[in-house]
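All protein chains of the complex are present and in place, except for one that has been dropped.
We just call them A, B and C in the order they show up, numbering each chain from 1.
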Amino acid sequence: MNLSVNIGKLKLKNPVMTASGTFGYGEEYSEFVDLNRLGAVVVKGLSLTPREGNPPPRIIETPAGMLNAIGLQNIGIEVFIKDKLPFLRQFHTPVIANFFGDTVEEYSEAAKRLSDIEDIHGLEMNISCPNKHAGWIIFGTDPKVTFEVVSAVRRATHLPLIVKLSPNVTDIALMAKVAEDAGADAVSMINTITGMSIDIKTRRPRLANMTGGLSGPTIKPIAVRMVYEAYRAVKIPIIGMGGIMKAEDAIEFMLAGATAVAAGTANFVNPTVTIDIIHGIESFMKENSIVDVKELIGALRC
Amino acid sequence: MNLSVNIGKLKLKNPVMTASGTFGYGEEYSEFVDLNRLGAVVVKGLSLTPREGNPPPRIIETPAGMLNAIGLQNIGIEVFIKDKLPFLRQFHTPVIANFFGDTVEEYSEAAKRLSDIEDIHGLEMNISCPNKHAGWIIFGTDPKVTFEVVSAVRRATHLPLIVKLSPNVTDIALMAKVAEDAGADAVSMINTITGMSIDIKTRRPRLANMTGGLSGPTIKPIAVRMVYEAYRAVKIPIIGMGGIMKAEDAIEFMLAGATAVAAGTANFVNPTVTIDIIHGIESFMKENSIVDVKELIGALRC
Amino acid sequence: MSRYFRAEIKENRPVDKSYNILGLKPLKPSREPEPGQFYMIGIGGEYDPLLKRPFSVFRKNSDGFQILYRIKGRGTLLMRDMKEGVVIDVLGPLGNSYPLPDKGQIPLIVAGGIGIASVFSLAEKLSGESYMFYGARNRDELLMLNELKGLAEELFISTDDGSSGRKGTIADVLNDFLTHPSPVTQAKACGYSIYACGPKPMLEAVSRIAIDKGLNGYVSLEENMACGVGACLGCVVKTREGYKRVCKEGPVFPIEEIVW
Partner (left out) sequence: MSRYFRAEIKENRPVDKSYNILGLKPLKPSREPEPGQFYMIGIGGEYDPLLKRPFSVFRKNSDGFQILYRIKGRGTLLMRDMKEGVVIDVLGPLGNSYPLPDKGQIPLIVAGGIGIASVFSLAEKLSGESYMFYGARNRDELLMLNELKGLAEELFISTDDGSSGRKGTIADVLNDFLTHPSPVTQAKACGYSIYACGPKPMLEAVSRIAIDKGLNGYVSLEENMACGVGACLGCVVKTREGYKRVCKEGPVFPIEEIVW
């Protein structure tokens, strides 16, 4: 039985990864999960310099989901390399660094810096961030800007480059195509969907930041649809995520067109979920006499 | 205590309406709900000629929500006028006719026909429908097309015109503004969000139509955010909906900027939900010494 | 008498590994259900599961009524854990019911699997006049056999694996019965009227037999439902006159109407 898949030139021993921002720097969950078992570890989004993030409350629960407004708090690339990467180096699992910037230049510089480091095996660029030079409009919602920033990062790195798409767009297939055209090796989707919740007693937003990103089972139907739309538009692999809670969900994403998948919010509910998903995919393959997990990719019947 | 609100020149005795497609033609729920109590009854979407709709399965449940692919099945405007409107005429509650077309011309014609009829008090145009003349791309996702179709309908009717916005867009505030500029008296939001679900055993989509519209509590955080964004962009009233299950939810939408609200999927879960919401708003106003429900509109504190 | 009411759970007991009987007592006067009608049953949880689940009325009793349900997915799994004394939301009785046979017609009741839940009360109502055909996957999935015995003039059984009754489908048994009618039935019959509830392939086979033999009859259909009252247009099936709603024009349809 073969579970391995490829994301560009990056070979994963199985298609199950962690979603950025939900698995810390790997260490936090290492007492529950043997990191060697994972397809890849994707770490919390990094920027050139540390970020403080938003004031609390940063998370609230919603029906079958949650809103978060962490505000991209992170320790910065240098501290990550010095304090967190050595731990991850112990494992023979690819480390994918998720990163972002406020400007195209910051994106390139961050990509360059991360590419110099041994034992970072891939980059995932988060384009759901506001562009300082364009009135703080999100990089990932304007095809022209997306093309520009992805092209710039492409020039800055030789590592496999994954572009993490924002779902807050009219046409996700177009955005995936733009990323492909700009040189991405893969796209990952979906990032959180912007939402808001108001406390009617205080009349204030329940998140200090007003709005936050919706994740969890609640967004799965939207995420699956987007993966399906993108799959028909691009040739590069898709990493599917959004509400994956169990193996069945992961398989659903693969049938829709995902080459690999990531569990995000599910880690909070079940810290061993990634391993459970790997086991579940194996059982499913056995029961259905599937010898190569790649047979599932895009195998939806219409 | 005043609960009445205005949608253009239409006066509602309270802000609670029914969401199109979830309340049939009023008759279906009249044994559970005194229709005279409602702010308005919005009927299932109508077209010039009857539509057959999609093959079953048309609905499936998702976490805290549901996907539907009814495919706009309806009896057509003429049969509605002849067979369904007489029942609604018995009540002193405004009837709002939701309608759609495949072309700009069909939209205008439908609007014209409905405007000739006594006891239709307002029109809600559903622009989440594919445009036959533009490769079946949704009317409500391209600002230019939206402007064109709303302008045409505006010319065709003297009735209060509500434009029902699609949430499957990058910038809902822009779409609301376009509707306003084209002459809408109000916007309603949100329509369902496109989603998909796959049965991993059969590898087929669980809806015969592949994709469907997501509704219910699951979409509320997204809907509230969109109402809030639109509220800052337009002066015309907003009718808020998307996952309203109880009075607290309705109030949340009003604080975000909605002048009126509609319950949709909630009717399926609790057939008396509209009345429960009206009672709940009244209790909330009493407890908080609010004399006019309009005080709640956009009263979010930041 | 509102069709939307709260009801207390009086019993919720297994009748087999994956089948339970749920006894409900409406907390206010509610309408009498007719055979073939159904209820939408609310399952706890705040918003997940969200929708009510449709179940046929199985039997009326002194408290109110019972449903017989198969534990199938997450909703019915949660239902199995609902405790006596708990109060739930119920909508119903909904839909139409089985029309009674014309005078002199012999009613042939055909049930496949959990379809028995829907036709049981019809057999009761026909008080021993019907011939009943009941098929299931295996012996264990044949439910309520004792109760059924007195209910029909004759009871024919089949199982897919032959573990009880005839091996094969219940449609085959029905076909044989109609092809070689017994002298008794032949003598009595001013024709037959068929009442079938069960999985789609079985209903289709039964319908073909009925049409072949020129018999009239009815099938009770299932489709995913949201509202149960005809408002959402979610539960349609294809008929000769276009899509019809299972919850409103159905669940019972004349056999000749359905487009399979």
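In the analysis below, contacts are C-beta pairs under 8 Å (C-beta built on N, C-alpha and C of every residue); 3 or more make two chains touch, one makes a residue touch a chain.
All values reported here derive from a predicted model rather than from experimental measurement.
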Review point. Among the options A:Met66, A:Cys129 or A:Ala186, which residue touches the chain absent from this view?
Key: A:Met66
Revision key, fill the gap. The one of A:Glu31, A:Asp116 or A:Glu287 in touch with the missing chain is A:Glu31
**Study point:** Chain not shown, touching residues in chain A
**Key:** 21-24, 28-29, 31-32, 44, 52-53, 55-61, 63-66, 68, 70, 73, 216-218, 245, 265, 267-272
Revision key, fill the gap. Note that chain C touches the chain not displayed via residues 45-49, 74
Review point. Footprint of the hidden chain on chain B, which residues?
Key: 63-64
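We take it that only the chains that are shown with their structure count from here on.
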**Study point:** Chain nearest the global centroid, as defined over all protein CA atoms shown
**Key:** B
**Study point:** Label of the chain whose CA centroid is most distant from the centroid of chain A
**Key:** C
Revision key, fill the gap. Check: interface with higher C-beta contact count, B-C vs A-C, is B-C
Point to revise | Whole-Å separation of chain centres (CA-atom averages), chain B against chain C | key: 36
Practice item. Please report how many Å separate the Cα centroid of chain A from that of chain C, as a whole number. Key: 48
Review point. For chain A, which residues are shared contacts with two or more other chains?
Key: 63-64
Study note, to complete from the structure: chain C residues touching 2+ other chains are 47-48
